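A protein chain is absent from this complex, but the other protein chains hold their places.
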Amino acid sequence: MKLIVENLALERGGRRVLAGLSFEARAGEFIDVRGRNGAGKTSLLRALAGWLRPAEGRIRFEGEFEPATSMHVLGHRDGVKSGISLIAHVRYWAGLFGADPAGSEAALERVGLARIAKLPARVLSAGQSRRLALSRLIVAPRPIWLLDEPLASLDEAGRTMVAELAAEHLKSGIVVAAGHDPLGVPPASVVTL
Amino acid sequence: MIAVLALFRRDLAIAWGAGAGPAAPIGFFLGTVALVPLTMDAQRASLLESLRNVGIPVIWIAAALAAFMILERLFQADLEEGGLEQMLLSPAPLEALVLAKALALWIAVGLPLAAAAAPAAIMLQIPAASAPLVSIAVAVGMLAFIGAGLVGAAAAAGIKRAGVLIALVSAPFFAPPALFGAAACEAAAQGLGLGTPAFQLLCGIAVLAAALGPIAAAAALRLQAE
Partner (left out) sequence: MIAGMANPQRFLEFSGWALPVAGVAALALFAVGLPWGLHYSPPDYQQGEMVRVMYVHVPAAWWSMGIYAFMAGASFVSLVWRHALADVAARAAAPIGATYAALCLATGSLWGAPTWGTWWVWDARLTSMLVLFLTYLGYLALTFAIEDAERGARIAGVLCLAGAVNLPIVHFSVEWWSTLHQPSSFIRSGGSALHPAMLGPLMTMAGAYAAAFAALLFANMRAEIFRRRALAAQRARARAA
């Protein structure tokens, strides 16, 4: 499994946010994307997810898998609905991503929210909401993780948890993460925008 | 398929349970209906006569307005909260997911509203025997309205307070179901039942809207996610 970015250029709202970007990621590699605000970190991740078409260059995947359904994207917005319970969220994500919902309780346990599984999501703090979003990476295993500022609003314990999850995932998968803080796992390469 | 069912179940729970659920659109529907007699000559005979003339149109206008209202939040919340992006990562095609959302909304809000159309019909002097038929026609009509309104709701989803815009954009798409629906009810009120061409055309337009609406809405939502 390999993710290849070749001479990529991206545009947002008629303006070029990045150009001439090339890098590769193999299974087991963590790509650390760095850059100041507005450098195009989020745009790059959205392009990798297939939501933003490259203005130039291309993004290729090598290996036996369907890119669109092999990725998790953790963005600025957690995709959490205030009115439904935490466990219902995880079960929904399992179904949406075509995974077995039987692992839902275990996934909540892993992100430390098992004790409040039946509460509605509206009572969550920003950090807890982020933890809940992380549970979908666990309940539906997918080889490529695209993480946009994954540490935002997480406390020290939460950051350690993300580092552990990433380290575990990197046994076989790819992690591309953009952010200002170190993720806590050694990057295979650093991409500076 | 599992993905579509998962979304359907979740949206059903949200549409039924969030806020006032179907109560708010139904209240809006009945409130609109109730205003009509108050704008008329209060003299008993003339009031009942006037209501007999406008009863069915009033029900369909009120149902269409309620449909505009419930369409506003259909995609907006998903877009704002990031739920749409997760839908794009599903193995299920976005068109099927949109259809699931539309059907969930129809079942959770459209059908209860159609049930409320029967008492509204009786209050508007439509023969009591045909009131259940009015309900059935409105039920089919709500599916057509929701399907026909999907593209406008998806196109306006990124805009704050998009309600008026969705109404303006969707009004042309509401014309055929409103027209066939009212004609079907008119025929039913005359004792012709629901086996009329008008009702068949209403069902046809509902199927067409439920089939084509998700395709157009999914195209607009993909552009929204860009």
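Note that the chains are named A and B in the order they appear, and that numbering of residues resets to 1 at the start of each chain.
Throughout what follows, contacts are C-beta pairs under 8 Å (C-beta built on N, C-alpha and C of every residue); 3 or more make two chains touch, one makes a residue touch a chain.
Since this is a predicted model, take the numbers as computed values, not measurements.
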Remark   = Omitted chain touches shown chains A, B
Ask   = If the hidden chain were put back, which of B:W60, B:F145 or B:F173 would touch it?
value = B:F173
Contact with the hidden chain (one of B:G17, B:P57 or B:G158) = B:G158
Ask   = Per the definition of touch given earlier, which of B:I56, B:L103 or B:A220 contacts the omitted chain?
value = B:A220
Interface with the undisplayed chain - residues on chain B = 148, 151-152, 154-156, 158-159, 162, 165, 168-173, 175-176, 179-180, 183, 201, 205, 208, 212, 216, 219-220, 223-224, 226
Request  = Against the chain that's been left off, what residues of chain A make contact? List them.
outcome  = 13-15, 38, 53
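The rule we apply is simple: only the chains that are shown with their structure count from here on.
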Query = Where the centres are mean C-alpha positions, what is the separation of chain A from chain B, in Å?
reply = 37
Task = Give every residue of chain A touching chain B within the complex, in rising order.
result = 46, 49-53, 66, 68-69, 71-73, 75-81, 83-84, 88, 91-98, 136
Message = Can you tell me which positions in chain B touch chain A when the two form their complex?
response = 2-3, 5-7, 9-10, 13-14, 17-18, 77, 80-83, 85-92, 222, 225-226
